[in-house]
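Below is one structure; the comments refer to it alone.
Note that one protein chain of the assembly has been removed; the remaining protein chains are unaltered in position.
Chain nomenclature is as follows: A, B and C, assigned in order of appearance, with residue numbering initiated at 1 for each chain independently.
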Amino acid sequence: MSSEFGKSLKLSVFGESHGEAIGCVIDGLPAGVKLDMDRIYLDMSRRAPGKDKSATPRLEKDIPHILSGVLNNTTTGAPLAMIIENTNTQSGDYSNLMSLPRPSHSDYPAYVKYSGFNDVRGGGHFSGRLTAPIVFAGAVAKQVLAQKGITIGAHISKIGSVSDIPFDMNDVSCDTLAELSSTSFSTISNDANKKMRDEIEKARMNQDSVGGEVECAAIGLPVGVGANIFSTVESHLASMLFAIPAVKGVEFGVGFDFAGMNGSQANDQYCVKNGNIALKTNNNGGVLGGMTTGAPLILRVAIKPTPSISQPQHSVNLQTMEEETLVIKGRHDPCIVPRAVPVVEGVVAFALLDLIMQENK
Amino acid sequence: MSSEFGKSLKLSVFGESHGEAIGCVIDGLPAGVKLDMDRIYLDMSRRAPGKDKSATPRLEKDIPHILSGVLNNTTTGAPLAMIIENTNTQSGDYSNLMSLPRPSHSDYPAYVKYSGFNDVRGGGHFSGRLTAPIVFAGAVAKQVLAQKGITIGAHISKIGSVSDIPFDMNDVSCDTLAELSSTSFSTISNDANKKMRDEIEKARMNQDSVGGEVECAAIGLPVGVGANIFSTVESHLASMLFAIPAVKGVEFGVGFDFAGMNGSQANDQYCVKNGNIALKTNNNGGVLGGMTTGAPLILRVAIKPTPSISQPQHSVNLQTMEEETLVIKGRHDPCIVPRAVPVVEGVVAFALLDLIMQENK
Amino acid sequence: MSSEFGKSLKLSVFGESHGEAIGCVIDGLPAGVKLDMDRIYLDMSRRAPGKDKSATPRLEKDIPHILSGVLNNTTTGAPLAMIIENTNTQSGDYSNLMSLPRPSHSDYPAYVKYSGFNDVRGGGHFSGRLTAPIVFAGAVAKQVLAQKGITIGAHISKIGSVSDIPFDMNDVSCDTLAELSSTSFSTISNDANKKMRDEIEKARMNQDSVGGEVECAAIGLPVGVGANIFSTVESHLASMLFAIPAVKGVEFGVGFDFAGMNGSQANDQYCVKNGNIALKTNNNGGVLGGMTTGAPLILRVAIKPTPSISQPQHSVNLQTMEEETLVIKGRHDPCIVPRAVPVVEGVVAFALLDLIMQENK
Partner (left out) sequence: MSSEFGKSLKLSVFGESHGEAIGCVIDGLPAGVKLDMDRIYLDMSRRAPGKDKSATPRLEKDIPHILSGVLNNTTTGAPLAMIIENTNTQSGDYSNLMSLPRPSHSDYPAYVKYSGFNDVRGGGHFSGRLTAPIVFAGAVAKQVLAQKGITIGAHISKIGSVSDIPFDMNDVSCDTLAELSSTSFSTISNDANKKMRDEIEKARMNQDSVGGEVECAAIGLPVGVGANIFSTVESHLASMLFAIPAVKGVEFGVGFDFAGMNGSQANDQYCVKNGNIALKTNNNGGVLGGMTTGAPLILRVAIKPTPSISQPQHSVNLQTMEEETLVIKGRHDPCIVPRAVPVVEGVVAFALLDLIMQENK
């Protein structure tokens, strides 16, 4: 069982929520890539908690500390190790979780799998906090991809009953992606943005939480990245996307809507555009036969509501095997979808870069 | 780029639609597993073309021929190689595909990626026919899993506008799965079955095709298979499910419906049942924190309409770069969803067995 | 446990000595490589049994039959599957091996590992015959490498007490390698060749066998292939070389002789040659810090004497646990070193090509 991803470019993630530090090792980066640290801090900040109220991310914590692989802000080709020191870790609140598993959290299967030896403080290695090093790795990958003319951006496409304007799948602009990937609580529609915030506030008021969706696009990809059968772009991206805690669904292009369509509607016919072959539509989301088509790569992930809610819930004491009522104390994020946006972007960036680096010349 | 899957149990698939043979190598099977070849033939037959009219699969073609790894119908622990000889391969119909890529097929990106050297006859290595060795490997995996008390079955949950009765996610019976996994055109509702056939017939009459969904369940899994971050059950299964041609979406439990839910509805609370800890609901589809919970594993895949339709379509001649009208000749399956059922079952079986074999004692 | 090698280029080997066929799948070959089948047959022939008497290999058996991945003698980019049908497999001679493990063969640990389910006829999957598909894969890899200006050749450097003239490590010519890799019983010295044949004949007369060494060189490699720590050229090559049955030692450059040397003797100092940086000596065998230096890659493998000898040997009956005398019947090769030469070449070619294809641009 491995906290590691990638083939040509590898990511190894470590740490526990209330341990001394979390971090990652990125192995396989090309040498000579100049890193814009401010841009990396920005993505870290977009993921960090406490940003819901503002569209202007500020840098406060989750400062990545690079230990190796970078000299003069430039990659050396050696493994890049990074740590984020944990501060402000109040472990007191988690005392009763040892025996009372939280519904829809990893507590119960983790207890069985690790025979009770796993670190349960703050969720331990299962904490959503472990997405911070993934965002870091993704932010690094984005900068390598940018040199290849590839841009990635995502937005909150749905929270509860409120939907954002979806991407025009066959025409996603670089500017839109640049803007979405520079803000917190990224949406295309300002109106949807406001309504989504209301939806979250409503959940908070009800001591409840709410789920949502993130839609992500990548443009500038060459034709023919990925391969069929077990190396499809969809396989590789989905494999890493399902590593994000709370992600329970992944779809490409029109995804599940394909189920209700006829081939004559669904097929992306070809045309000539500026002397080049192009697609008239992009229902397949930029991937055919597992390979990129040159059209925008479009995907969506479903994110379940934060399992930690303040309402009393039923659980079972693992020591006594008796039913008990569980009340989770502390402040909890009523919706993790906004903070998931940079995580999805980072995962898509990292997985795509790994795929591109596997292409043999 | 690899036509290979798995870590402890590896599957390598080879062959082209109109080549001499297709097949696979399964490496890592335990020694001493007695194989029921008739049961394997049954799954091969469920996938083979020409079964739509009947719920009683008959054995006609796609006979797997085992070359190694099995002695006296029992696995030896050495790699199991299997081939299916191709017969009746009329390559004449595909002559104009060299230059005119079929919409929503792999033709165009494959042409670019392989510089025109790929075998285009019948789709070559990109043909849906390559799912036959995957079904074989899955049928073998099912028999190993059965010895561990694990049962897998799937049904057509949707075709076009017609839906089947979904699985009761917290209560899937072994008998239901056994029945679904023994028939062609598997549905839970007889009424839906009939309507789905009508939907397909309607598409055929319109020289069109139609998409759908397959829902799959696995029961009898121990608690704690899989791990969080990059080894989640969802990651591993999705990675292999997206290898099935035409699959464009994968979701677990309530999947994309989580996006519209509150935590208080979505959370699967615990109770005591027969002295054991159990889940009151199973919205998470049997996986929490990337690990199995002991509840039924439930997933759904979206399958796009067959891209090959008889209606004229727009394409671009890759040699002249001029737009042309493409008419795909020959008989084409107006809906591949029924035949995808054993493929989904096989993929879930193989990927789960690989995960289980990775669990270190 | 896996009969599979490689990262960018994968080789999966299958089959048993007395099964229906042995073969392999090569996954990851570039598209568009024209294969010279006669050259491949030649290597197969160099490995095939019954060649000791002649330096001119003739094509008799072990005909590789390609099932996929090649069209018009050119690679398509899809997995290349190949089988060799087994003929003339007399399994009768092996009846008593089920219970009486042959000394220095895999029989005993295989019996324990596979609980007696492994195929013991002719050594089953453990047979030296499984090197045939490895030679095939290596012969294909050689042709891809040749296009990159890389040439590989090996010779019998030692049999028993007789040594061949070693390679001049800093000056290996393409012609020498071409000649060595085109003959059976390859040596640099004609005199040593004759004495080695005598040494083998002597062993045969004594119902005994004899071991030896093979020395291999690769020239034309670019500088900087491989990397330090766990991706060294030595690691990768050794890993595949130790897959050859009977190989019990691997060394690079002066290898074990380094142990008796001082740094001032051992260090390969730099000079300028034709305007380029060059090495004055090549004690390191073309690898420094795990990376190629541009100097010839030189390695040696130690091969133990054929374990199958006609002399009576002590063994233990695994059923009765009593000591018994074992007499191995049939004709056995008194020295496998000459036939190991193309295997070593093939392994070096395949492993190098895999490494080169991992270099990310």
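Convention: a residue touches a chain if its C-beta (ideal position, glycine included) is under 8 Å from a C-beta of that chain, and two chains touch if they have at least 3 such contacts.
This one's a predicted model, so the numbers in the text were calculated from it and none came from an experiment.
Here the missing chain is touched by one residue of A:Pro64, A:Gly124, A:Gly211 or A:Pro338, and it is A:Gly124.
The missing chain, though absent from the display, is touched by one residue of A:Leu42, A:Ile83 or A:Ile200; that residue is A:Ile83.
Annotation for subunit C: contacts to the undisplayed chain at residues 1-5, 11, 13, 101, 103-110, 112-113, 125-126, 130, 158-161, 203, 206, 208-213, 223-224, 226-232, 234-236, 238-243, 245, 247-272, 275-277, 280, 283-285, 288-294, 302-309, 311, 313-316, 318, 321-323, 358-360. Although one chain is not drawn, its touching partners on subunit A can still be listed: residues 1-4, 10, 12-16, 19-23, 25, 27-28, 31-32, 67-69, 71, 74-81, 83, 113-115, 117-119, 124-125.
Not every partner is drawn; the one left out touches subunit B at residues 7-8, 28, 30, 357-358, 360-361.
Here, only the chains that are shown with their structure count from here on.
Distance from per-chain Cα centroids to the pooled protein Cα centroid is smallest for B.
Two copies of one chain, subunit A and subunit C, form a contact in which over half of the residue numbers belong to both partners.
With each centre defined as the average position of its C-alpha atoms, the distance from subunit B to subunit C rounds to 39 Å.
Subunit A and subunit B have centres, each the mean of its CA atoms, that are 26 Å apart. Subunit A and subunit C have centres, each the mean of its CA atoms, that are 46 Å apart. The set of subunit C residues touching two or more other chains comprises 28.
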